[in-house]
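Note that this complex is displayed minus one protein chain, with the remaining chains in position.
And now, subunit A:
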Amino acid sequence: MGKLNNIDNPNNINSSDTLSLEFVSEHALSIPSFKMLDASGKMYKGAMKSTMDKKTALRIYATMRFVRVLDERMLAAQRQGRISFYMQCLGEEAAVTASAAALEDKDMIFAQYREQAALAYRGFSLENFMNQNFSNEKDLGKGRQMPIHYGSKELNYMTISSPLGTQIPQATGYAYGQKLDGEGACSICYFGEGAASEGDFHAGLNMAAVHKAPVLFFARNNGYAISTPASEQFKGDGIACRGVGYGMKAIRVDGVDALAVYEAVKMARDYAVTNNEPVLIESIAYRLAAHSSSDDPSGYRSKDEEENFRENCPIARFKSYLLKQGWLDEAQDEKAKDEIRQQVLDALKTSEKIEVPALEELVTDVYEQVPPHLQRQYEQLKQHIIKYPEAYPATAARIVSNTQEAK
C-alpha cells in the first residue's frame, strides 16, 4: 500500500493526547527578532560573526544610499508635477537591499512595489529607473504602468502588478518550476504586512509548503498599510508566526539591521534550495515616508511617532558599522553622495525629454500578435488623431510627420 495508506494518520496531525481541557494560548508562540548591530552600528556582544565581505557590504551601502537619493529626487519631481506618482522605501532600505544581496543573480525576485532597492542592487540602471517613471519610449514597460512599476527579464525581476498579494502564489509556482529544473535557483517574494491579509497569501504559502517550492516569503512588516496600523490588520504575533501554521520554517529579523537581514536571508536561501522548502522571513521596520505621493500621513499618525523612528535609520546604522570596520572613508563618502545627486538630476533631465512610446504600443502585447479587430481600432484612432492633432499632443506630431513621409 505504501504512501497511499493513511491508516495511521488520515488527518495529517502531529500530536499527543491530553486529559486536561484547555485552550492553546494565542500567545503560545512568540518569535524573537534576530539582530546583530545595535542602533549605533556596533556589533552586539555575543552577536554572530558576520559572513558579509567588504565588497558586498560596500555594494549594499552604495545601493541604499542611491535609492535614498533617487527617492528624494523623484518625490520632489512628483511634487513639481513632472511625474504623476511616486513611492519611497524610506526606512526599509536595509531590509530590501540586504535581502537581495543574500541571493544569487539567477534567483527570481517577485516584489510588491516598495522594493526598488532590490532592483538597484541587481544593477538596474539609473536611466531605466528614470525612463519607467517618465513613461517614455525607453521604458521597458512601454509607458503602460504607473511610476515605480518596474520589471526586468534580464535581471530576474518580475514586473510589478498593483493588485496586492497576487505575486505570492505566483512566486510559489515559479519556484516549483525552478525546483523541477534542478539548477539550484529559488525565488524571493516580497509583500507588506497588509498584503499578507489577502487570500492569495494563504494560497501561496500553503501551496508552497505542500508542493515543496523553494521560495523565500519576505514579509515587510512596516507597521502600516496606507492608514491602517498593523494593530488593525491582524491579532497574531506579526506575520512570522503564520509559518508554523503552514508547516514551514520562519524567522523574524530586525529590518533596520542590514547585517542581520543578510545573514537571515542567506540561511533561508541555503535551507530552501537544499531542502526544496519555503521559508517565511519577517522583517520589522517602519514605513517612514507617506504611503505614496498621494498620501498624507498626518491624517492617521503623529509627527512624534515618525520622529521617534526617524532616528532609527538603516543607512546611518550600516554606515557607522562600515566606518568602524575601516571599510568606508567619510570624506570620500560625502563626495560620492554629491556625485550621485548630480547623476540623478542629469538623468532626470534627459529622461523627461524623451518622447512617449509610439502610438502602436497602445495595441501591441495585448496578444503576441495584434489581432485584426485591434488593428482596425488602431487605424481608426490614428485617423482620428490626424484630424484633431492639438487634442493629442503626446502622439500627434509623430503620427502626422510619419504620414507625410509616407506620402
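Everything that follows uses one rule, which is that contacts are C-beta pairs under 8 Å (C-beta built on N, C-alpha and C of every residue); 3 or more make two chains touch, one makes a residue touch a chain; residues count from 1.
The rule is short, and it goes like this: contacts and distances are computed from a predicted model.
Colleague: Under which of the names "2-oxoacid:acceptor oxidoreductase subunit alpha", "2-oxoisovalerate dehydrogenase subunit beta", "(Fe-S)-binding protein" or "Transketolase" is the non-displayed chain listed in UniProt?
Modeller: "2-oxoisovalerate dehydrogenase subunit beta"
Colleague: Please pick, from A:P10, A:P32, A:G299 or A:G326, the residue that touches the omitted chain in the full complex.
Modeller: Counting the whole complex, the residue in contact with the absent chain is A:G299.
Colleague: Which residue from A:M207, A:V256 or A:L359 sits in contact with the chain not drawn here?
Modeller: A:L359
Colleague: Of the residues A:M74, A:M146 or A:L259, which one touches the chain left out of the display?
Modeller: Final answer for the missing-chain contact: A:M146.
Colleague: Using the document's definition of touch, tell me which of A:S33, A:S197 or A:T350 contacts the absent chain.
Modeller: Touching the chain that is not displayed is residue A:S197.
Colleague: Could you pull out which residues of subunit A are in touch with the chain that's been left out?
Modeller: Residues of subunit A in contact with the hidden chain: 84-85, 135-136, 142-146, 149, 161-165, 194-195, 197-200, 225-228, 232-234, 294-295, 299-300, 356-357, 359, 361-363, 366, 373-374, 377-378, 381, 384-385, 387-388, 391-392, 394-395.
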